[in-house]
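My questions all concern the structure below.
Omission of a single protein chain aside, the complex is shown with its protein chains in their original locations.
Labels for the chains are A, B and C, by order of writing; each one numbers its residues from 1.
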Amino acid sequence: MSYNTFGQLFRVTTWGESHGPAIGCVVDGCPPRLALTEADIQPFLDKRKPGQSAFTTQRKEPDQVRILSGVFEGQTTGTPISLMIENTDQRSRDYGDIARTYRPGHADLTYDLKYGIRDYRGGGRSSARETACRVAAGAVARKILGKGVRIRAALVQLGPHDIDRTRWDWEEVNRNPFFCPDAGVVAEWEEYLAGIRKAGSSIGAVIEVVAEGVPAGLGAPVYGKLDSDLAAALMSINAVKGVEIGDGFASASLTGQENADPLYIRDGKLTFGANHAGGILGGISSGQPIVARFAVKPTSSMLTPVPSITTDGKETEVITKGRHDPCVGIRAVPVGEAMMACVLADHLMRHRAQMG
Amino acid sequence: MSYNTFGQLFRVTTWGESHGPAIGCVVDGCPPRLALTEADIQPFLDKRKPGQSAFTTQRKEPDQVRILSGVFEGQTTGTPISLMIENTDQRSRDYGDIARTYRPGHADLTYDLKYGIRDYRGGGRSSARETACRVAAGAVARKILGKGVRIRAALVQLGPHDIDRTRWDWEEVNRNPFFCPDAGVVAEWEEYLAGIRKAGSSIGAVIEVVAEGVPAGLGAPVYGKLDSDLAAALMSINAVKGVEIGDGFASASLTGQENADPLYIRDGKLTFGANHAGGILGGISSGQPIVARFAVKPTSSMLTPVPSITTDGKETEVITKGRHDPCVGIRAVPVGEAMMACVLADHLMRHRAQMG
Amino acid sequence: MSYNTFGQLFRVTTWGESHGPAIGCVVDGCPPRLALTEADIQPFLDKRKPGQSAFTTQRKEPDQVRILSGVFEGQTTGTPISLMIENTDQRSRDYGDIARTYRPGHADLTYDLKYGIRDYRGGGRSSARETACRVAAGAVARKILGKGVRIRAALVQLGPHDIDRTRWDWEEVNRNPFFCPDAGVVAEWEEYLAGIRKAGSSIGAVIEVVAEGVPAGLGAPVYGKLDSDLAAALMSINAVKGVEIGDGFASASLTGQENADPLYIRDGKLTFGANHAGGILGGISSGQPIVARFAVKPTSSMLTPVPSITTDGKETEVITKGRHDPCVGIRAVPVGEAMMACVLADHLMRHRAQMG
Partner (left out) sequence: MSYNTFGQLFRVTTWGESHGPAIGCVVDGCPPRLALTEADIQPFLDKRKPGQSAFTTQRKEPDQVRILSGVFEGQTTGTPISLMIENTDQRSRDYGDIARTYRPGHADLTYDLKYGIRDYRGGGRSSARETACRVAAGAVARKILGKGVRIRAALVQLGPHDIDRTRWDWEEVNRNPFFCPDAGVVAEWEEYLAGIRKAGSSIGAVIEVVAEGVPAGLGAPVYGKLDSDLAAALMSINAVKGVEIGDGFASASLTGQENADPLYIRDGKLTFGANHAGGILGGISSGQPIVARFAVKPTSSMLTPVPSITTDGKETEVITKGRHDPCVGIRAVPVGEAMMACVLADHLMRHRAQMG
């Protein structure tokens, strides 16, 4: 991971600002002869697309992806795949507020501290709009992993509200506006989030990503560990403040006995008695499902005023009007899936390199 | 991060197995003309060294570091610094158990699944003994950061037991066997951990690392974010299952108002009203203290039997006798500091590169 | 250098095929607050553009570059700069010949051997059209180097014909269709190359690139040597078969005395008595002009038939009709300059990183 490139062998370089003419990415290192068209990528972008429900920003972006290179007659050629998404809803407006005031919790301040310049329109490069490129790249990564690997994510916590994991239903995830796997909490969550939105507030969330069918052996000690790369990938998503694998922070409270994943032979096959480890041991996949979770902080943009300063050093207050998600965690769900896919594709290729 | 190299410009490549003749690392990219001798590195190794209290493994290793290159007449030359630590206490013993049985929770199984071979003696490459090299490299990283940057870590949770943060005292950290900043819990923790050890059990922990004096502007969007690299660095430490920055997972439950870090001008200077963000906004340091926490799972090696399998696929039970830490989290404290130092040194150099 | 990315800190990722909708590149790591518009890049593209004289391909491409990101109000922002050039002259034609036959000397065969698929239209990814992106990136690199560094290249050998170096005139380079610095040979070269072209043949060339004003100290031992990276950069240009620094291959015939660059103090300053070394000692720039040369093989596409095979393994003969350069070396002149600029910008940033 370096500047704007992610991955070592499956390499994704993203570019573009929220309100420039377009955003895009170059996916390099992709194996040849994989069937790939825009139709393989678009459904994932549609999942992340704004304006899907009352609980996501009302900015209207078709997020139509275009393949500019690397595919010939419907197949990848092994050369770099250039993907581009035009920005169509660059609403003509006055950006004076953002231009002259630092929005607390946003990157406005630190971009200025670092670069001494920033494209303030819609947050510029720091906008979560960049994650559309991740989702597009993730669709390519899935092609490399093949149908045997299934990657799904769900919102498992909305603010203080948990789900009941015994009611987990993957089918439910695509039926509600939260990507929530527990039908039993949806009505309550709708009411809760509507209240948050009406109050001009926002709220955090936790997303869980599960990858099933991942072959054992992916990941490389000691600085190319699968969990280390997953942590970097998920932490690099906008507004993410925490990442955990398997039992994560809960394992700090467990004894060795409680945390143990016993091994058995069942039907002649290696079988695990539990998956506290989240499918990774010593940085290498064990063949169990890979389980990762990440915490997303509440949207910093709110109608509630927050004390702040202007670019020329005067105190002020910031109220963010406009089209914002009351819970950015929701749209982070497909992004989490995409990052998992990219990391696994990269590690699959690294594994093949060393193992022949 | 790639295989056994960590960092992009401040690059650390570690090598060595638990019971080979030595372990070591090559620190590449270090600026020239920094004063450096073994005496600058040794105190950090001594902090991590086994056998310091009843609560860490009784293996006796002096962990004496030797500088083999890159330093001339007491100063770095800008060429690679080779550091070596001999393994002296490679106790002559029968490794038949580890050789033929997979210890649940350890990397034995996944190393075999991946490589089809492993140096089973003391865990080989997957042993936490590798972290001595990280600590040595971290001492070099501190030289780059200079005295203005202060990096300290502490154990803030031992199993289910939290500290009282209002009693936080950095001086206390070096006075008790837990690196605990709260004198008020030490007696209780001693009794608790003694009980765990006597029961042949083990327990997890949470470590907090704080870096003060870090200049604003370190970190680069969007895949070279400071928090993303910190997450990778901390997650790569043995037995770590979770990483968080600032409020971390707690921020998922917060509203935007609760999570806001207001900005003020105080005495003509930019001043923050809070540090929920942990010193990083948009992946870039803000000038506030960098705050990271990581969760360490309980030691997998216990006297309690756990169902497992042999390398030839037969069911068995594993009891790990021998010299083990009941809480590996304790000795992870100086390792966490070292990883923070390495990441910051790397990002300081990356920042200088782009900013001139 | 990895797949389609060049450079470590000044990183250029190129994409696109000869006859796809567009080609482009992402320039990452560029320092902020450099003045940059399309007008800074276009002149360099115009120099490389086809159809400039009778001696380059008659394909008509305006090669109009567009900046899609990374620049705000005329200044770089430190975020990735996406550059795109549309392919306008994708002449509708029958590619059956290239599709079914391997052109000797081209990459058709090896792409198929490696990938099992290739975009055969105009050579696809292996087309020298990719070098337009290098030239565009080179223009950005020059901004980083600043006006104090002057990079120029010239054709110093056309087939068997050398120049007279005593007549070297940089002004002359832009006055003739060869980028030749010796006005005395231009008439002869025109006649010679016209003959080559009429005969349906082609010819090789040697280009010399000179960078003046390069500060001392760029380059890093032992695998980040400036000459090592220059060699990689120049050898990666299409059809290049040799690279040399300073006296290059000629130095193999010299004695130590003949090859010595004595050092003097003149006017209180370090002064070199000669520059056999080409401005690089031990992989590090000495402050003298950096001098590199590279050899370009004759265009493989000719009207003369060459025995070859079809994709299904039958013998045939290949005659390449169409729009080709009789000497591809000519248009490689601005490409050589661009690669020198990219390498120097990258090393300048690497130097700053380590030196602070």
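Operating definition for what follows: a residue touches a chain if its C-beta (ideal position, glycine included) is under 8 Å from a C-beta of that chain, and two chains touch if they have at least 3 such contacts.
None of these values were measured; they are calculated from a predicted model.
Of the candidate positions C:Ala277, C:Ile290, C:Ile330 or C:Ala345, contact with the unshown chain belongs to C:Ala277.
In the complete complex, the residue from B:Pro32, B:Gly146, B:Gly184 or B:Gly313 that touches the missing chain is B:Pro32. The missing chain, though absent from the display, is touched by one residue of B:Gln42, B:Gln64 or B:Thr79; that residue is B:Thr79. Touching residues on chain B toward the chain that is not drawn are 2-5, 11, 13-17, 20-24, 26, 28-29, 32-33, 68-70, 72, 75, 77-82, 114-119, 124-125.
In the full complex, chain A makes contact with the omitted chain through residues 9, 29-32, 78-79, 221, 349-350, 352-356. Within chain C, the residues in touch with the undisplayed chain are 1-6, 8, 14, 102, 104-107, 109-111, 113-114, 125-126, 130, 157, 159-160, 196, 201-206, 216-217, 219-225, 227-236, 238, 241-249, 251-265, 268, 270, 273, 276-278, 280-287, 295-302, 304, 306-309, 313-315, 329, 351, 355.
Here is the rule we use: only the chains that are shown with their structure count from here on.
Taking shared numbers over all numbers used, the chain A to chain C interface scores over half, which places it in the same class. Distance from the chain A centre to the chain B centre is 26 Å, each centre being the mean of its Cα atoms. Distance from the chain A centre to the chain C centre is 39 Å, each centre being the mean of its Cα atoms. Residues of chain A in contact with at least two other chains: 2-5, 14, 114, 125.
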